[in-house]
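The complex is shown incomplete by one protein chain, all other protein chains being positioned as in the whole.
And now, subunit A:
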């Protein structure tokens, strides 16, 4: 087996992915802001069907 063959090196896509700046504080801060926005959206989306039943304002646990 010829391990010096270029085909053995990581494919281009993986190299791009490895470019992700794990230690960059700016990148992490930007990511955290985006994630906060996403989490906000998902929480509201999850609660939406409950919101529609405004007539039944029960504080009982609906299991969610």
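The rule is simple: a residue touches a chain if its C-beta (ideal position, glycine included) is under 8 Å from a C-beta of that chain, and two chains touch if they have at least 3 such contacts; residues count from 1.
The working rule: contacts and distances are computed from a predicted model.
Peer 1: Refer to UniProt and select, among "F-box/kelch-repeat protein At1g80440", "Cytoplasmic tRNA 2-thiolation protein 2", "Palmitoyltransferase" or "Myosin, light chain 1, alkali; skeletal, fast", the name of the complex member that is left out.
Peer 2: "Myosin, light chain 1, alkali; skeletal, fast"
Peer 1: Please identify, in ascending order, the residues of subunit A that touch the omitted chain?
Peer 2: Considering the whole complex, subunit A reaches the absent chain at 16-17, 20-22, 27-45, 47-48, 50, 57, 59, 61.
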